[in-house]
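Reading through the structure tokens given below for one structure.
Of the protein chains in this complex, all but one are displayed in their positions.
As written, the chain order gives the labels A, B and C, with residue 1 at the start of each chain.
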Amino acid sequence: MSFAQIMEFLRPMLSIGWLPAAVACSAAVAGLVADMFDAEKTGVAIVAGGLAIAALVSFGAAIIPVSASTTLITTTFGLVMTGGAFAGLACIVYLTAFLSCGTGLFSLRAGSRASAAALIGAGAAAGQVLLGASDILVLFIALELLALIAYALVASGGNDRSDEAAARYFVQGSVATGLAVLGVAVLVGLSAGASGYVELGTSLASMVPGAALLGGMLLVSALAFKLGAFPFHSWVPDAYETAPAGTAAFLAASVKAAAIGGFTLLLVRLMTIPAFLPLVMAVRIIAAASIVFGNLAALKQTSVGRMLGYSAIAQVGYVLVGAGVSPISTESVAAVFLFAATYAMGAATAFVALEFFATGEPTWDGSIGGLAGIASKHPAVSGALTVALLSMTGIPLTAGFWGKFFVFYGAAQNGLLWLVITGLVGSAISFAYYGRVIRSMYIDVSATGNEVAAEQGSDVAPRVRAWPSLIGAAVVLFAGIAPLIWGLSLVYALFAFR
Amino acid sequence: MTLLGLILLPLVGAAVAWIVGRSRPTAPRFVAIVTSVAVFGLAIAALVQVLQSGDHALSATTKGMLLVLDGLSLPLVLLTGLLGVVAVTASWAMTDRPGVHHALLLALEAAVMTVFLAGDLILFYVGWEAVLIPMFFLIGGWGHENRRHAALKFFLYTFVGSVLMLAGLIVVMMTVKSTVIGAPTTAIDLATQSWLFWLVAIGMLVKIPVFPLHTWLPDAHVEAPTAGSIMLAGVLLKMGGYGLMRVAIPYAPAGFAAASPVLGAFGSAGIIYGALMAFAQVDLKRLVAYSSVAHMGFVVLGIATGTALGYAAAMLAMVSHGLVSALLFLLVGSLYERTHTREIARFGGLGARTPRWGGLFVFAALASLGLPGLSGFPGELLAMIQGFGAFGWWMVFAAIGALLGAVYNLSAVRRVVHGERAPEWDALADITRSDTIAAIVLCVGIVVIGVVPGLVLRLTDPAVTLLVRALGGGS
Amino acid sequence: MSLFASNPWLAVAVPFVVAVVIAMLGRKAAGATQWIAVLAPLTAGLVGVAGLQGSVTPVSAPWLAQGSASIDVGVTVDGLSAIMLVVVGVVATMVVVFSVGYMAHDESKARYFSLLALFTAAMSLLVMSTSLVTLFVGWELVGACSYLLIGFWYRKPSAASAAVKAFLTTRVGDVGMLLGLALLWKSTGSLDIAAITAAAPGLAAGTATLAALLLFMGAAGKSAQFPLHIWLPDAMEGPTPVSALIHAATMVAAGVFLIARMWPLFEVSETARAVVLWIGVFTAIFAATIACVQSDIKKVLAYSTISQLGFMFAALGAGAWGAAMFHLVTHAAFKALLFLGSGSVIHGTGTQDIRQMGGLARRMPVTTVTWVVGVAALAGIPPLAGFFSKDAVLAGVFHAAPAAGVVLLGASLLTAFYAFRVTRVAFFGESRAENPAHESPLSMTGPLVALALLALVLGFLGGAILHALGLEAEGLETAVAGASVLVAVLGIGAGMVLYAAEFARADALRVRFQQLHDFVLTGWGFDALVQRVIVGPASTIAGWVYRVIDRAVIDGGVEGIGMGTRFLGKVASGLQSGETDVYASLVAVGFIVLMGIVLWAGR
Partner (left out) sequence: MTILVLCALIFGVGMYTVLTRREIIAILAGVELMLGSANVLFIALASFSGADPGVAGAIGLVILVVAAAEAAVGLALVVTLSRRSKRSSIDELTEVNG
């Protein structure tokens, strides 16, 4: 049975866009039920399994052309059904969520692992909805759902620091939600309650430009907050540092990928009319600011989590460089989606590897110095972390390079050379902090010598906890090298608009 | 298919060496020597194929990659193959994690081959960056006291340069609408060319390194292990010169024409500066590193003249510097392994104590100062007389640089090989057999190219004439 | 003989192969290999002889060809190079034979003889090349061999630094020569000697003079003319046969050969010739004065060589390049003789200081007789070769610039004086040495006798030499000849009288002019000057530039940028101070600022 035949067999099933979301939600519920019976480990496993299936299904939907079926549900989730770019990114959202749960979330307190896994499952489903929303209200609801889940996951660290970070995150989040609600109110209000993108688009054209701009900017800011772009970034470092590495993987990767998807869709679907051109200028300013701030602030960090937080701000800057293209075309959206996918994979692999180290060496205080000489003890996982960091820097032979390449190519075509150079120099400087982690892992000799410390941390053998980071690294490497061998068409196929 | 083999074979060898290294520490060096010799053999096979092929070029394409081997890249591919073998023999007695060391060495060779064989701009850039990773780990892993700083500085410095180059390449790809390297069908307008040339060339100038952008080289060399230094000096620096001739000049000829006086000035300044710095050094390896800056100054000078003979001078100077600096680093490395110090002041009268090493070092010093009959001279002579044609009396500085070249080389010989025998080294063993074989191979190469430079020039002739005709440049 | 005629490149190939063979055989077969070494100069000489009979087919091939331009290299033997080949051949053979005895107890003989053979190969390449490129190749290779041979006993620090000094000073001259090459390449489009000499008249006056002067700079470096002469006296650190071969006859003569070879270029530019003339004249008198006060026998001969070369350059400057070549040939013979003689004396007495010698005539008869013949030739006593060639030189110089002629006469007087001063002190009077000197074996005295015969005969071959160079031989200038003989006799007399009976008068004279004597002894203080002005500051400047420019400015700049970004990082991360209200207000302010931008962009 060749690959095509299998796909042919699966075709009818794959056409149901909401299938992945359904699987994920049901797995989440099952996980909660298992938690009730104190079968915590199985609960997490169920959620992980569900997410894996969802990832496979959406990958299938991305690869083979699917005819959009027009049932009631599809109208609201319309866009997800068309497969192509959205299914591709949805697959990444599910895959990273799967990796996050796959670690077994051992860094969380015993009781709360299954519930956290359930939250991640639901969050992944919400991510796909946010990604494929064709209605502004659906977008808003998904956004808020993700926000709430994020607050809970940050608080799942179970210590004073994570509580504090969660509380602060909540305060800023609520301000952003206020802005979002105001934006929705203005836009939908003025267009007589029509909240679907298509109807909204038409009414926007005839609306008073000032109000449209205000509403648009409100929404853009809300989404920029969710992405963690410069002016709205303050929660990112605290959240990534205090949240346990496993959940941080979900936050950094799949939530961000979904938000990027939603944001770009907002621009593509809603704001193509000339009235919104100035918005794009704002997006570019945010992009440059995020790149500069993110890269600079990350230089001084000693905690790996916090550093990854700041680097996330910079990475969002690169995304916005791609999104800030004035005639936003299918290629530029594909580029942004590709970048979101590669960044998400890199971030997920990195955090999952940190999860492995956190649970492996309880003495690891989360600092870069703490990782000194760890490569000799855990060569495989530190290799995975290195691949992830290189990918986030954008070094060739990793997926990150292609992401950055296409984003900057699009921006250059748009004549934004100053933005391209800021971005490129930013990504060069980024090696100053990514490289320091690699250097401490491989080159520094660990203070306690490199005898193999006994594994007292988690009660599970390291081999079991290591596989998620290895899978992540493998995907990143494969995606980096494959285009060299099979050409760039493969990349476009996965994220092309259909 | 030989072209693809040139890239894949070292990669496979690297993987095997790494895996074997984990179990039996003595095995990886045999894997490495076999692979590197095989790669060198493949390079010679490619040479034969190119000579037989009508248009003096060989290309191979897979769906994703386009590989091209022609006059410009052939001598450098052969040089990489040869230095690969020399690097492995130089690190024959390596006991500190040999498996990973040889794997990184072969991976480095594969990455460099990709750069020289790349037919399209994306692959060229991928190879250009991929070289940094193994080198970073080589410097970091096997360096000496200051390796942490040197490794990161090396990576960051060249990475910022090459990232700017990527910006330039993106603009090139955008305007020319194709990623295949070669004279552009639709010439880029003159206004953009002026700044585009510098944007694309900056990454290469950092790599060469040109005079003000060179401070990463001494730190990287001093800290790199012997094999790493041989590959770094012997081959990595050539990527800059090759990149200029292959990518920067064809795409921005007008920009290059406007920039050539500045390039020539920096080239000549590099010759003097490198020689002066080498003369002031206390650390032997740092002295050789600065000598690389001086030699590569001739390459930049040759390229800046923009004439066929100028490019020939650059190619000759690059190949000769590859051999000479590899020999010097081999000798300095073998001395360091036995004495564990690189301080020139502590050496003295080694000629008496270790005659074989002393003789080779004197030969290397003479080759390094560009003695006629050895490989340095043809390149330097051509660069100077063509430079005179293009820049006139500025060549006085280049000539003074050549003189300073003699100063630092001979003063190094006087302080290390000649003079009273330092009592400290009475029990010093002479150079090991494996290092001697590698050194002899390099010496033969140096003499052959010195006496018959036509060998290299015959290879580069078709490609250089093509390049010059494309630019409408002088003879 | 036809073998050599048909392929002249043998003169380069055979010595090179011999050198490699000797080096390969190494220490164990040193006994046998040293005799093979004789083959090298013999072949060179035979090719020269074949050249003299004419009919040598030139061989040339492209060396650096790219695109349409190409630089060719090749060898040919015309009159000029034939003579030089013969000189090199004869003198080198004598030196090799002499060295067998002289180096008998030296353990690294193999290296010595292979370097000698390599030197012969380089010298013949230099002499026979048809293109300036091969000439330059031979030129620098000869310099390298002299570096290796001066520093032969490299364990002696003074020998090592003398070798470096020699190579660097000649290299300073080579820098000028290289620029000359570049200028010629630019103006005539070719580096082929024939092409350049043909195009010389057509060159713009300025370019021709400049090119000639640059080439002369190279020649001055190699032939130790003022101010690039400082390396020759120190070059005496090398074994004496080396000094005889390289620093008397062959290498130092290369400068004269170069100007003779490129004569049409010099012919065109008046100013260049004037410069050559006056530098030659000054060097002649300058070196002669220093030679008069030297106490080391080899230093005397070294300064004498510089002075005699000054004569040749004066002849070249005056336009009589034939006379210069004739004097070159005779000088090669008797100076090699004197050096080998001093070698045999050093071998016999074990010291180089003439004050510890004395009364050697009784113990070393053959050396003394040959020495006297050599010294007489140097002073210019009629029947000997020195007289004829010096006369030709003086005649030529008098025609061009009488004032220069007079100065040269003075220099000849001093030459005669110092020549016989050394003879009187070293060979006659009571022996001041502790252990009695012994005569050198036949293998050393044989070459002395041969060279002495040559010194006798060569004078009469002047006409044949000039004819071989393509110039017609003029007769003796009676007036000039008379004056030079008178001056020679005066010099000899002064030398013998002053240093008779335990040098009473000489010491008295020295005490009165003590200050002047010391000043002249150190080469007019020129050596110390160069040391203080150039060599000393060189390392300090290099060190300063390294510390300040490289470390502080450039590297500091790079590290500074690194530190700067890290500091900016600290500032940026300071923004995350932890106060929640700061964060919340950042969100609000951020929104307002963006809204402003949007509205401003949208106006």
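Convention: a residue touches a chain if its C-beta (ideal position, glycine included) is under 8 Å from a C-beta of that chain, and two chains touch if they have at least 3 such contacts.
Just so it is clear, the model here is predicted, and its values are computed rather than measured.
Note that the absent chain touches A, C when the full complex is taken as a whole.
Residue A:V175 is the one among A:A125, A:V175, A:L223 or A:V236 that touches the chain missing from this view.
Listed residues A:S191, A:S290, A:T359 or A:Q413: the one in touch with the omitted chain is A:S191. Within the set A:L131, A:A155, A:L223 or A:A248, the residue that contacts the chain not displayed is A:A155. Listed by residue number, the positions of subunit C touching the unshown chain are 573, 576-581, 584-585, 588.
Considering the complete assembly, subunit A touches the hidden chain via residues 137, 140-141, 144, 148, 151-152, 155, 160-161, 163-168, 170-171, 174-175, 177-178, 181-182, 184-186, 188-195, 238, 241-242, 301, 306.
Note that in this section only the chains that are shown with their structure count from here on.
If touching chains are joined by edges, the resulting network of the protein chains shown connects every chain directly with every other. Chain closest to the overall centre, judged by the mean of its C-alpha atoms against the mean of all protein C-alpha atoms: B. Ranking every chain by how far its Cα centroid lies from the centroid of subunit C, the top place goes to A.
Subunit B and subunit C have CA centres that are 36 Å apart.
One inter-chain figure worth recording: subunit A and subunit C are separated by 76 Å, centre to centre, where each centre is the mean of the chain's CA atoms.
Subunit A and subunit B have Cα centroids separated by 42 Å.
For subunit A, the set of residues touching two or more other chains reads 429, 432.
Residue positions of subunit C touching 2 or more other chains, listed in rising order: 562. Residues of subunit A touching subunit C in their complex: 167-168, 171-172, 175-176, 179, 209, 213-214, 217-218, 220-221, 225, 230-232, 234-235, 237-238, 275, 277-279, 281-282, 285-286, 293, 296-301, 310, 429, 432. In the complex of the two chains, the subunit B residues touching subunit C come out as 153, 156-157, 212, 214-216, 273, 276-277, 279-281, 307-309, 311-312, 349, 351-352, 362, 366, 371-373, 377-378, 381-382, 384-385, 387-389, 395-396, 399-400, 402-403, 406-407, 410-411, 413-414, 417-421, 453-454, 457, 460-461, 464-465, 468, 475.
Across the complex, subunit A is touched by residues 62-65, 122-123, 125-127, 129-130, 132-133, 136-137, 140-141, 147-148, 151-152, 155-156, 159-160, 163-164, 166-167, 170-171, 173-174 of subunit B.
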